[in-house]
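Sharing a structure with you now.
Let's look at chain A:
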Amino acid sequence: MTVADVAALMTTLHDDPDLRFLILSDLAGVDTGTTMQVVYHLWSDTTPDWLRVIAEGLPREDPRIPSVTFLWNGAEWAEREAYDMFGIIFEGNRDLRRIYMPPDYQSFPLRKDFLLADDAARSPGQGVRHMEQTFMPAESGAQPALRQGTGAGTTDALPMTTDALAASTPDTADASQRAPT
Partner candidate 1 sequence: MTVIGRSWSRLTPAGKVLLPLLAVLLALPVLLVVGWATGFLPWLIGLLAQVLGANADIVRFLLAATVLLLFTVPTAFVIIFMEMKLIAFINLRLGPNRQGPWGVLSSTLHGLKVLAKEDFTPTGVDVPVFTLAPVVVYLGAIMTIMVIPFAPGLFGLDMDIGLLYFFAIAGMGVIGLMMAGWSSFNKYSLLGGLRAAAAIISYEIPLTLAVVGVIMLAGTMSLNQIVLQQAGSALDWYAFQQPLAFVIFFIAATAEAGRTPFDLTEADSEIVAGFATEYSGMRFGFFFFAEYVNVFILSALTATLFLGGWNAPFDLAIVLNALSVTVDPTIDPGSLGMGLLWLVLLGPPLVVLLLALPFWMLKSDWSFIKSLVVGFILFNVVVMALIGIWAYMSFPFVAGLFWFLVKTFSLVALFVIMRGTLPRVRIDQLMGFAWKWLIPAALVNIFVTAAAILVIRSGTD
Partner candidate 2 sequence: MSAEPTTIRSLDDPTIMVETPATIYDAIPPYPARTEREAEFYALRDGEMLINLGPQHPSTHGVLRVVLRIDGERVVDLDPVLGYLHRGVEKICENGDWHHAISNCDPLEYIASMFSEAMPVLAAEKLLDLEVPRRADYIRVLCWELNRIASHALFVGWLALDLGGLTPILYGFAERDEIVEMLAALTGQRLLFNYLRIGGVNGDLNHDFMSRLGEWMSRALVRIEEQQKLLNQNEIFIRRTKGLGVVSADIARRTLLSGPVLRATGVPFDVRRAHPYSVYPELEFDIPVRSEGDSYARYLLHYDEIKQSIGIIDQVLAKMPDGPIMAKIPRLLRIPPGRAYVAIESPRGQYSCYGVSDGSDQPFRLRIHDPSFFNLQAVGMMMPGNLVADTMAIMASLDPIMGGVDK
């Protein structure tokens, strides 16, 4: 399923009398390190069925996806949050502005390349991370250090096996010697 089909798919799931997934239970953005995903959870209000729809493969540079606000008004703020945290642009959302961060904030906090300062390793092998390295959506000049996982490459795009972590420890150790930008 491509990204462009999201609107049609949602409409079908919503309107089809057999399916009747009338409740959008959650709309989440996920950054898998390589690509972005938008995950919808749909509930039927009569049966205890639920469905998870993952729209994946959104490119990191310019993630765009049709909005579902035409079906559910309440998704507007959830999409705003996904935009604010990840930079995913929902086409068709009338009010796509930042909801948590100040309006002139330049980066997207929940992306995997938005790193927080950490004073100690949370688990073995992680090391100290840099201060906030922001990611400009439109410019692709500086390539900030991505969190490991680019080598995973499965379509499921769930990186971060522990082996991959252990293998790339020296990188972060080196990176931590540099002064934060």
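With respect to how the candidates were assembled, all candidates are chains of the complex that A comes from, given by their letters.
Convention: a contact is a pair of C-beta atoms (placed from the backbone, for glycine too) under 8 Å apart; a residue touches a chain by one contact, two chains touch by 3 or more; residues count from 1.
Since we're looking at a predicted model, the values are computed, not measured.
Peer 1: If you had to name the candidate from 1 or 2 that touches chain A in this complex, which would it be?
Peer 2: Candidate 2 is the one in contact with chain A.
Peer 1: Residues of chain A touching candidate 2 in their complex?
Peer 2: Residues of chain A touching candidate 2: 22-26, 28-31, 39, 41, 43, 45, 48, 50, 52, 71-78, 81, 85, 94-104, 109-110, 114, 116, 118, 122-123, 158-162, 165.
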